[in-house]
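To start, the structure under review is shown below, and the notes come after it.
Complex shown without one protein chain; remaining protein chains in place.
Chain naming follows the written order as A, B and C, and within any one chain the residues start at number 1.
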């Protein structure tokens, strides 16, 4: 932490800051400048709370210098993580494709999409049995029956199941029936739920909150890992801005930023990010070009009859065309692995 | 819903839209304009999903016209609600003051603040026993021991206790020890938790999410009310924007907007909204001037030693001065009650 | 500036940073910490460009410590400025009221409103002769004829005229006919125009840009003052956020923040900030409660016939009622002047 004193701070003000630093057991490093004094703090193990200084007389600002990251940090684990999910992996050279309908509706719908997804070469199937809906009067998902249908998809098509849990009961059931527990954007800072999935042994797909900074996103992953579960996959799904031509603003620069700071894989959900069918294809390609480890895409055989978010689902033929395009693009952008990984 | 056709939409496109409207059991009202056709939809009970239309050939836009509100709506309950919390009320003529430390730390700290709060005339005490912290390594609250301390404050000072629950266990404990269950901004769309508190019989203080629109905020309240608990108090606590001179941007225009649309009371938390001591006083006054039903304010005897958010806490003497100013201001702005309420 | 080195930075990396600091003629202050080294820089007169350091090997971050403010700074001019505008002042104890129609339309409209504004006790009249409109096909203002009408208002009612200029020709004309040159939000970073008004001798009302941070807002004022014109009045008019219940989000916390950092007066335009008639009254009161030096309010005798922004204009009777309320509120919130000012 760096304490910046006001131009008119007195020597007594500076002495008091130094005293507080000493009381906390840290070292102070005063730097007298032309116009004002700055005081560096070292010797702290974790983050120093700015509140210790911000309201002291003569203090202009207290600036945080280091980040409170541990387990997610690339400094500690320089190799990129490859996460095992069911009988496949996420984070390696192969582009991860997770596709399926927004919500599990009927066996016919689920199996029709699963067949398309399976034939296209994807290893993962998505579909919500519990749906976080803005209105309490909107369709809330099929619940455990939906999860059972997803388990049948795995048995029949060999696809690994990624599906959302919204509470502890949901986590228990997804652990039982699925292969990867999705934590939705609205629960990214539901810290109780993060701790709970941190105690499971299933990999977790963590979606970025609608207004989460990079720091908050990474610290949400740190919450899960701090409980012992290190198998976390990050997912960018658009942030909330003033923009109104798409449902959210897809923030692709977060991909290289995440990859610089952490060893965790990051995928993109262009369907929820854009909310519009015609934007999914170009944003999927842009995600791969930016270095994403994979994509999560909604596919529906009959979007106009979908119970949830039909406007953004690709038709099966659109999805198949997209996967072919992505395969070529992945060859151009596959990340060079600087250090060996298992 | 209004369907706007493209300028080059064919008659077949229009016919298909009319067909889909008929299949859904609604009535269509075509309006041929100079350049394009628009088609109104009536006969629907709730919201119509745009997905039915958005990807049909020839459709330019599908515009939602009515809002999916029921229980919160002022149309249904024109009288403003007055909510009973412990032995006091929120939403009536008296300005509600909820004050106390950010987190429950020690008995000394809690009782010292409680004495100040009680003497100032407030009827409510706040203090967190469970703290949602961005980092898993930050102080997470005293838990049930903290709640017991808060219950002692009620017994000793006659203050009603408002405190946060982050999960179902927390709700059960706050129901046992406290008077009002606070749902934090990060859990505003934790729909499982909203449903759970909707089943309790304690009033709920619902904080606006950091990037929640007015609609999303009101529908979160609707989630609680739809389960049977109609005692919901809304709380504006700042939204996330590009601004960086305060922690969040306090959105005071939401007060009259909420009051126009719903009968629920709304209070403001200027401490969390601004994150800075010197901004709390002016923003508290502005909240009352804008018509807020009350305020939630952090007070700490020694902010530089606070375990959490000390930078924004008022000193006891600052808090006492503020309450005197607010009392005068309330007299100028007390809302005229157009219809009788109990 | 503070340079934070990476944990794995080598001594050679550190030496190179020290070299660059020396090359620039500054002093370096290395602070070895437990995990990493930080290097303070002193001896610089103005801001140090981060680019000198950000891409050097081993550098994790380059953090700016001091702000590039000069003339606006309260450190240099501790007394609050009182700006003379025509035959009145802005920034003193009296609440400034600037009222009038959005756009100058007809003599009847202008004089009808001017009579109301004058009788209410305001000293300033507003009205646009040049209108910045999003669409090129929308009404663009009456131009010089509009300015002549405004000059007649001054002659007839003794009101000082505040009106917008959008380019150099406009500035020349407003200088000729008006008393205060308004620079609109869309031109807040039109640096050529800022320099041009900086050379005039008329006071300038500078509106905050829709996405301007506090720093950018203050530096826009610094642009004007750096050219010699120190008579700048700041105006908050709402920022752009995801919120959609009002046209913009009025950011009232900027008032105390501005007053802490600068000696310039700040007023609020709740009409443009909210875009809705029913929000103007509560937001005007909140602005005064937060310490604003004045308000800019749109008034129109027949809003549904207004050529521009009618939805937000107050009716004359609404405006008169509001001014009475604001007068009482101002008495409660009038800022205590710590030091003498002329």
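In this section, contacts are C-beta pairs under 8 Å (C-beta built on N, C-alpha and C of every residue); 3 or more make two chains touch, one makes a residue touch a chain.
These numbers were taken from a predicted model, which means no experiment stands behind them.
The hidden chain makes contact, of the residues C:43, C:132, C:158 or C:301, with C:132. Of C:82, C:151 or C:210, it is C:210 that touches the chain left out of the display. From the set C:20, C:82 or C:151, the residue in touch with the chain omitted from the display is C:20, counting the whole complex. When the full complex is taken into account, the listed residue touching the unshown chain is C:189, out of C:77, C:189 or C:325. Contacts to the hidden chain, counted on chain B, fall at residues 2, 4, 6-8, 29, 31-36, 38, 40, 42-45, 61, 63, 65-66, 75, 240-242.
As for the chain not pictured, it touches chain C at residues 20, 46-47, 49-56, 68, 70, 132-138, 166-168, 170, 186-187, 189-193, 195, 210-211, 215-216, 219, 222-223, 226, 240, 276-277, 303-307, 309-311. Considering the complete assembly, chain A touches the hidden chain via residues 211, 213-214, 239, 241-246, 249-257, 260, 273-274, 278-279, 282-283, 285-291, 325, 328-329, 332-333.
Operating definition for what follows: only the chains that are shown with their structure count from here on.
Centroid analysis (C-alpha atoms only) places A farthest from chain C. Between the Cα centres of chain B and chain C there is a gap of 30 Å. Inter-chain spacing, taken between the CA centroids of chain A and chain B, is 26 Å. Remark: chain A and chain C have CA centroids separated by 38 Å (rounded to whole angstrom).
Chain B has residues 211 in contact with two or more other chains.
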